[in-house]
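Here the complex is missing one protein chain, while the rest keep their positions.
By letter and in written order, the chains are A and B; residue numbering begins at 1 in each of them.
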Amino acid sequence: MAHVGGAPLSLYWAVARRSFRRYSTYRGATFAGAFTNTVFGFIQAYVLLAVFRRRDTIGGLDVVDAVTFTFVTQGLLAIVAAFGPLELADRITSGDVVSDLYRPLDLQSWWLAQDIGRAGFQLMFRGIPPFAVGAVAFHLRLPAGPSVWAGFAVSLSLALAVGFAWRFAMSLSAFWLLEVRGLVQLMGLVFMFFAGFILPLPFFPPALRDVANVLPFAAVVELPVEVFLSKHRALPDLLGVVAHQAAWLAVLVGTGRVVMVRAWRRVVVQGG
Amino acid sequence: MGLIELDGVERDFVVHRRVGRVRRHRDVVRAVDGVSFTVEAGEMVGYIGPNGAGKSTTIKMLTGILVPTAGSVRVAGLDPQRSRTELAMRIGVVFGQRNQLWWDLPLRDSFELLRHMYRVPADLHRRRLAEFVELLDLGSFLDTPVRQLSLGQKMRGEITAALLHGPSILYLDEPTIGLDVVSKSRAREFLARVNRELGVTVVLTTHDLSDVERLCSRLMVIDHGRVVYDGTVDDLKARHGQYRTLVVDLEGPAEPLVVDGAEVVRVDGPRQWLRFHRDRTTAAQLIAAIASTTAVVDLTIEEPLIEDVIAGVYVGGAPDRT
Partner (left out) sequence: MVETHGGPTVAEQAVIWRRLVGARIRADWQYRTSFITFMVSQFVAGFLDIVAIVILFSNVDRLAGWSVAEVALLYGTSNLSFALSDVFVSEAEFAAHHIRAGSFDRFLLRPVGPLLLLCGQEFALRRAGKVVQSVLVLAVALTQVPVDWDLPKAAMVVTMVAVGFVIFGGLWVLTSSIAFWAVEAREVANSVTYGGNFVTHYPLEIFSGWLRRLVTVVPLAFVSYQPTLWVLGRRDPHGSPAWFAFAGPLVALATVLVARAVWFSGIRHYRSTGS
């Protein structure tokens, strides 16, 4: 049996499943969220249609790409969750995290398992419905063939992990800051903007594009959506995208771990 | 005319029960089922019952938050359903587990805000506040943010907040919940004075029956939405508390004693508890009977606990049936 941080993998699997089930109790909120994402998708789609009345392509995207982009990102919004959940930060602020630190398991893996359960639920009930409704009203593009679907699955999984690693690292700042909600809110906006949520990154002027390229956020939204739009069909190209995402994942997970060890030492030294 | 009058009040709730995965079944539950009573000005009434008996539903109807399904409610001559805002000026409410004070601000600020909300003239407010500060000994923490107060201090603040606009009725829902023994007795003492000296009519719901025993001359027991007892605490004990318990300490562990007119309800080492009916035998007879067969080291008589008496009322008004 494989072990992570002194606990069997089956434990993390159980955590993920429980997290999935917990989210499934918020039916009303889930429906409301999917509805709101759909409405925003429609509004944004009409704006893009107006833009493409004067242009055939922008940064390699045609009108169908752009509208598809919109509905995929609306679907990703809840999955990637730039603004939270902030349970970990809350537990740190309240001091409850101390009891987590004494458990015979790896804190980061534990929260990752939680997040996988959450993201799985959001994928099914917040991700797919806006896209499906959008596909009824607009001409949307699906991945061209099973290999692109497979590439998208890999890229999306990495995107979720990068998003998680980012939030984990942000949440740990609660060990040093009294209040992290404001900071997460502010960083969430930057995240959203440079990830391509507000507008596809190919629309950005070169200078902003350069900024986006050196930030990890494109790995969370722009890249998986490009894969979805079959922009990286050639295998080397796809591998390049995946490697880019994996590199960011390694950087953020590593940062999270370093910060976690420091925070842990701080708790031990100061007695919580 | 009573200050509070309920006549045949009923209250139904619709609950949706899930049947299978998707289908839902609509059930109508009657939370209050024909409650009638009158409370006179100046009374202090304990309104008690198990969870879900309809206590808070009744209180909500008395305050105008909830509209009755049937029957009539009149409080201070007003119909709470129609004159909720007007009634609000004449009632004070303390929910033991809910906070009406501004968490991050000093108590004094909360009181000042409430003064504006209830349009209390500044000088009258000052006079009343001084009175409460004195009565409840608030002086030392009047300028401390509420979040830093102890539970007992917070409760004193809550009670003051509920009374500053000079209401004629005070509703208290679990006012002593979570308080330590000292705070509890202070809160009780204060409530008794509010009732006695300010003439405020008090309606109290509580789980802690010692609140009722200490404070209330009148007790109403509600169960399954109906008033199953309405009278004095003493009367209740006399009517429903005919069982007493004799506790005997023997020289050593022994088989449960066999005595006419009593039964052993508990054995713990050398100590045995014998329950007996007041009308069938007396403690003296019982002691004599036991002493004639067994050596007794010590003995005490336990009066019926109000909890047990009321538990008897819940199960059908006959705790003395065998």
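Please note the rule applied: contacts are C-beta pairs under 8 Å (C-beta built on N, C-alpha and C of every residue); 3 or more make two chains touch, one makes a residue touch a chain.
All values reported here derive from a predicted model rather than from experimental measurement.
**Student:** Considering the whole complex, which of B:1, B:14 or B:284 touches the chain not shown?
**Tutor:** Candidates B:1, B:14 or B:284; residue touching the omitted chain: B:14.
**Student:** Out of A:14, A:32 or A:144, point to the residue that touches the absent chain in the complete complex.
**Tutor:** Touching the chain that is not displayed is residue A:32.
**Student:** So that we can see where the missing chain sits, which residues of chain B does it touch?
**Tutor:** 11, 13-14, 57, 60, 63-67, 81-86, 88-89, 91, 93, 95, 98, 100, 102-105, 109, 112-113, 116-119, 145
**Student:** At which residues does chain A meet the chain that is not included here?
**Tutor:** 26-29, 31-33, 35-36, 38-40, 42-44, 46-47, 49-51, 53-55, 58, 177-179, 181-183, 185-186, 189-190, 192-193, 198-199, 203-205, 208
In the analysis below, only the chains that are shown with their structure count from here on.
**Student:** Using Cα averages as centroids, what's the distance between chain A and chain B in whole Å?
**Tutor:** Computed from C-alpha means, the inter-chain centre distance equals 52 Å.
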